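Contents: one structure, followed by commentary.
On to chain A.
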Amino acid sequence: MSGFKSLVARDIRLALREGGAIGTALGFYLIVIAILPLGLGPDLNLLARIAPGVLWVALLLSALLSLDRIFLNDFEDGSLEVMIIGPLPLELIVAAKSIAHWITTGVPLALIAPVLGLLLNLDINAFGVLVLTMLVGTLGVSFIGAIGAALTLGLGRGGLLLSLIILPLYVPILIFGVGSVMAVIVGPSSFTASFMILCAISLAAIVLAPWAAGAALRMKFQ
Partner candidate 1 sequence: MRLFSENLTCVRGGREIFSGLSLDVQGGECLLLLGPNGAGKTSLLRMLAGYLKPASGTIRLEDGGEETGEDITVGEACHFVGHLNGVKSQFTVRENLAFWACFLSGEKNGESDAAVIEKALGAFALSSLCDIPAGYLSAGQKRRLCLARLLVAARPLWLLDEPTVSLDKKSQVLLANAVNAHVAGGGMAVAATHLELGIENAQTLELGGRGGRQ
Partner candidate 2 sequence: MMDLGPHAAFIWMSYGVVIGGLAALVLWLIHDGRKQQAVLDDFEARGITRRSAQSGGTE
């Protein structure tokens, strides 16, 4: 297991030392949220109503930006090639890298979301729920994103292709993420129901994604 922990620690230290990857994701998140009221008009109660949806969609897009970072750097400088024949099974390598991506991208985005919620006049008592659902949701985002990153590794315009492939797969996370936040604000449906389903989706992603991404990676090295 220490191989797993050392890989996660290494990826986190790498992202922190590089700094750029996290910065771009947060920066993009901020800009998308700031631009929207300029497009939709300053009407506060309109913004308040669409705030959860907008925050979630922008979160998915920002996470998408940094998804190819999960494998690309290690693929290009040859580290991934050595890791694959290391003692740690490929699926655990994918899991370790996805968790590192979640910690370095998902968590910061989730923590900054309430601040951006202020810009959109989000209802104050929804802040806690927003962060909670986003923390859980971004876990699924990182793992399912790892599948896309593995599939489009080393391809020409990988980034564009990645979003076309992965965004449809994010629909359940988006729907139940926004659903649980809306449940607290206006909600006909109960918060716990949709939040439980969101957790279920993320857990399923944690279990299933490493297999799919592992198979894709194994083929990339043939």
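Criterion: a contact is a pair of C-beta atoms (placed from the backbone, for glycine too) under 8 Å apart; a residue touches a chain by one contact, two chains touch by 3 or more; residues count from 1.
Candidate selection criterion: all candidates are chains of the complex that A comes from, given by their letters.
Values in this document were obtained by computation on a predicted structure and should not be read as measured data.
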Worksheet item: Touching chain A in this complex is which of the candidates 1 or 2?
Response: 1
Worksheet item: Any idea which chain A residues touch candidate 1 in the complex?
Response: 2-3, 6-7, 10, 13-14, 17-18, 73, 76-79, 81-88, 221-222
